[in-house]
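What you see is the complex with one protein chain gone and the rest in place.
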Amino acid sequence: MATSKKTMTLNLTDAEMGVLAGLCEKKDLSKTAVLRQALRLYQAVEVRAERGAKFFFEDELTKEKAEFMLL
Amino acid sequence: MSEDISPAFLLESATGEFAPAELWDRIGERQLADWEDHWTPQLLAASKRLRDAGVDRSQLPQARHWNWRNKAASAAESLANPSFCVMCAGQTQGMMILNTLPRARGLTHRGKHLVYIEYLESAPWNQRSLSIGQHRYHGVGALLMRVAIEFSRQEGFKGRVGLHSLPQSNGWYGSTCGMTDLGPDRAYQSLRYFEMTTEQADAFIAKGYKP
Partner (left out) sequence: MKIEFDRQWCLRMAQLELESGADIDAGSSPHQTQEGATCVRIANVEPTADSNIAFGRFVRLMRRHRHLTLEKLAEDADVEISELVEIEDDVRHKPEPRTVFQLAQIFNVSLRANLSALLLLYLFTCNKKGS
């Protein structure tokens, strides 16, 4: 949709910046792209959690499920 | 909320001429009204005709169960689900909802981000198999596939696209679009899952410039 983009300055710790940089390299994405994806994922998880959904990770091989706790 | 509108072109069946069209980057009330007032009645009537003619239920258009109003409402609230539509002659010719969260499954780019086409449907009169009078416009699917690729590029996903094809479209995605067929997906009622790599996306776009 027609969106005007706004710029914000983000203060991150060295550790957070390190994680961000690592994700950028691993995913071959820019910092902006990684943070944008993180926001989308956060929103998607929140919407489901508000409906009472639980978040599980499933081991592909064993099919064992482990709940990813959201508070 | 306003939308960005990009001029485009479709090919009109009856005349073989160009028809000016538009790509909107949002599915709104106008499109949903078209879906309710025009798509749904024609789709249901066509499905009934096919059933009366003895066509097996499994061969009927699966999208007849789709509720675009619900889908569009969910998408409108989600950053991860941009929606698009193609307009021509004052009517909605195709609609699409994307998802930016899934990852690629293909071996060459496993785990990398891609744009997943959650839903894509062309208006019933554009679908040959429904035999609704004369097939009206060609090019809706190609336009929407191009949109998915460009959006993928814009997001930094380098043109990678994934989708579950409805059976009548397997040939289009596999052969014409040049996507990789990763086979039937049991988690999606055995619909075939296709992925497009960066190179395949470039090749798809390049096709449009070859004689």
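Each chain carries a letter (A and B) given by its place in the written order, and its residues are counted from 1.
Methods note: a residue touches a chain if its C-beta (ideal position, glycine included) is under 8 Å from a C-beta of that chain, and two chains touch if they have at least 3 such contacts.
Worth saying up front: this structure is predicted, and the values here are computed from it rather than measured.
S.K.: Counting contacts across the full complex, list the positions on chain B that touch the omitted chain.
M.R.: 4, 6-11, 18, 23, 25, 40, 44, 47-48, 51, 57, 60-67, 69-70, 73, 82, 117-122, 126-130, 138-144, 146-147, 150-151, 154, 163-166, 168-173, 175-176, 187-189, 191, 205, 207-210
Just so we're on the same page, only the chains that are shown with their structure count from here on.
S.K.: Using mean CA coordinates as chain centres, what's the gap between chain A and chain B in Å?
M.R.: Those two chain centres are 27 Å apart.
S.K.: What does chain A use to touch chain B in their complex?
M.R.: 1-2, 27-30, 33, 36-37, 39-41, 43-44, 47
S.K.: Per the contact definition, I'd like the list of chain B residues that touch chain A in the complex.
M.R.: 1-4, 25-26, 77-80, 82, 100-101, 112-113, 155-158
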